[in-house]
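Here is the structure we will look at, set down as structure tokens.
What you see is the complex with one protein chain gone and the rest in place.
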Amino acid sequence: MRNVKRRSAKALLLSAMLLALAGTAFAAPDEAQIERGHKVYDKWCFPCHGTGLGKPGTDSLKARGVNPAVLEERTDLSAAVIKLSVRHGVLFMPMFRKTEVSDADLDAITAYLMRNNKK
Amino acid sequence: MRTPPGVSASDFSAALAQFEKAVGKQWVFTRDEDVDLYRDSYSPYWHEPEERVVSAAVAPESVEQIQAVLRIANSYKIPLWTISTGRNLAYGGSAPVLSGSVVLDLKRMNKIIEVNEKNHYALVEPGVSYFDLYRYIQDHKLRVWIDPPDPGWGSPVGNSLERGGGRTPMRDHFAAVCGIEVVLANGEVIRTGMGALPNSKTWQQYKYGFGPYVDGMFSQSNFGVVTKMGIWLMPEPEAYRDGRVMVPKHDDLVPFVETLAYLMNSEIVRGTMLLESPVLSYRASKGEGILDKPGGPSVGELDKLAQDKNLPYWGAELRFWGPQNVIDAQWEYTQEKFSAIPGATFKEGRSYKFPVQLQENDTVTRVALGIPNLSVFGLISGTQGHMDFSPIIPMTGEAVFEVLKVFGAAYAEMGVEPKNQFFVLPWAFFPRAFVLLFGFPIEPDVEKNKRTREVFQKLVRVAAEHGWGEYRTHTTMMDTVANVYSYNNHALLRVHETIKDAVDPQGILSPGKSGIWPKHLRTKKA
Partner (left out) sequence: MNLPPGISEKDFSAAIEEWQDALGKDWVLTADADVALYRDAYSPVWNEPEEPIPSAAVAPDGVEQVQAVVRIANRYKVPLWTISTGKNLGYGGSAPLLGGSVILDLKRMDRVLEVNEKNHYALVEPGVSYFDLYRYIQERKLKVWIDPPDPGWGSPIGNSLERGGGYTPMHDHYDAVCGMEVVLPNGELMRTGMGALPAAKTWQQYKYGFGPYVQGMFSQSSLGIVTKMGVWLLPEPEAYVAGTVMCWKRDDLIPMMEAFANLVNSGTLRTTTTIASPLWFGLPDKELDPLRVSGAVKEMEEYGARKKIPYWTIPLPFYGPAKVVAAQWEHAKQKFSSIPGVTFEDGPSYRFPLSAQDLAKIRDTVPLGIPSLQIFSVISILGQQSEGHLGFSPIIPMTGEALLEALTLFDQVHRELGSGGGAFPVLSSFPRSLVIIYLLPVTRDVEKNRRTREVYRRLIKEAAARGWGEYRTHTTFMNDISDTYSFNDHALRRFHETVKDALDPNGILSPGKCGIWPRRMRKAQA
């Protein structure tokens, strides 16, 4: 029993160190960041990209054969694509200003949308 | 002969001669007996040196003649005072703010240019009275209603520019204005809204036009002379009915007004209503006041009085216009809502189907049926006239309580008995707010009028201290009232003055109107 515990503790420590190293290119998002991103997403993105009726972003993506059409369900979005879309617009989606979605907000949205991406 | 202030006798003679050339000799009035006709017959300064008098009057009959008159006035810096039908009694009548002005009397411009029965509007000149327009509509059997104020001899153009009110659903007169033509001080003619598009098909159908919406600038102001105005009319309704709602206790006023605000802001109850208090009216008939007197009876005592005399504390007559089935449903729903107040009672009123032929002795308020008349004068007895004090207060029961207490205390402090010709309880002439109409009696007695003016000015100050401002006022009180609108060092007045100086640099149009003076007559503000 005691051995297992000691090994688990060691394993945990090892993973933590690995995670920390892996995080140098893009800071590993914490729960708080993802939660913030969810809030910002709900305010700025959901009315167009959410689920339910009358969501033109989702409708447009569906019409263009994108699957899943609901952004929050995607597991393959990259930070670059998210940021480009928000800052340059896509088709009838306009770009968003920093007084609407600040750079920090955008990082949070990105963290939120990438939360389920395969590592 | 009087001359306007700041104008030499020789200049004035020259101007008069040119006015005569422009409009015809018979339409320039200079003799005392003619010019006296322009005195304010309800003047609070009657027979005092400060009474506003007129040096002459000029009555043009066309836009071109007005342009000529303005050109002349500009050359000699003659102050003009524009009147439409000149029946603005209680607010100054036909007399100017600046004594010695020349009246620009537009009564002769009395054409009804169009009444459109399908899209329900009229286009009129300033000299048209409510009576004239009503007669025209009756003669042509058009199924539209006007919304006459009390009384009906005024001008739709004049009254709407003063932002007066009536009784039907079209009660907010300025809100019914759609498109105006204005002669500016420099003689240029503009048409606002869609009228700025030549051959416009929607001048009287869409208010705002393109770019800044400026119509409001010409209301209660002196930036131009309005020569045509579009007014929205109400399609003749199918039916009308009214009914009374009454509640038993003093404190019921709060839920009463809440319910009223809900019903009115939802357009379930429309038109103007007057708050009544049978128990306070009873006290008034016994020589007591309606305002709270310090040391007067308590709420409990008044409630008991009401109960003993079987008089409701508060009530109002509510009116409905429209299809029979709809107004029946609206009245039914109204009663349901008020029934939440314990002890609320209702009384069925009158009902009509249109067109209707009223009996001579039918006591319905005719203006509520779009019929202009002068019956309101029957309410006034024994005095020379009245001067209206008209503060806007919130549409809440609490505000009404505060008014009764605050004004009651003010009168007590002055040691004066309130003598108002009209109820001191509020009207709902305008959407979403209450307005009080205190009529101060004007009498042929210099001392009494002096006292009345003092009381008036005190009430203006007291009202302002409590966040209540007047919607309109008598010409002799315009500076007093303008002065309370002092936010940020009178910023709004300074904007008005900036515009005034730009559009009327010589300051010839109605100097002093709403406290706006041309540069050469402006004094430092406190």
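A few remarks follow.
A and B are the chain letters, set down in written order, and residue numbers restart from 1 in every chain.
Note that in this section a residue touches a chain if its C-beta (ideal position, glycine included) is under 8 Å from a C-beta of that chain, and two chains touch if they have at least 3 such contacts.
Owing to the predicted nature of the structure, the values given are computational and were not obtained by experimental measurement.
Only one of B:F12, B:Y42, B:F218 or B:F256 touches the chain withheld from this view, namely B:F218. Taking the complete complex into account, B:K201 is the one of B:K141, B:K201 or B:K286 that touches the chain left out.
Of the listed residues B:E51, B:D328 or B:D445, the one in contact with the hidden chain in the full complex is B:D328. The chain not shown here is touched by just one of B:Y130, B:W232 or B:W314, and that residue is B:W232.
Note that of B:S62, B:T396 or B:Q457, the residue touching the chain absent from this view is B:T396.
Residues of chain A that touch the chain left out of view are 43, 47-48, 52-57, 59-60, 63-64, 87, 89, 91-100. Counting over the whole complex, chain B has residues 118-121, 163, 169, 174-175, 178, 184, 188-192, 194-202, 205-221, 223, 232, 234-235, 237, 258, 261-262, 265-268, 270, 322-323, 325-326, 328-330, 332-333, 392-396, 399, 430-433, 435, 464, 466-473, 481-482, 484-488, 491-496, 498-499, 501-503, 514-516 touching the chain that is not drawn.
We take it that only the chains that are shown with their structure count from here on.
Chain A and chain B have centres, each the mean of its CA atoms, that are 62 Å apart.
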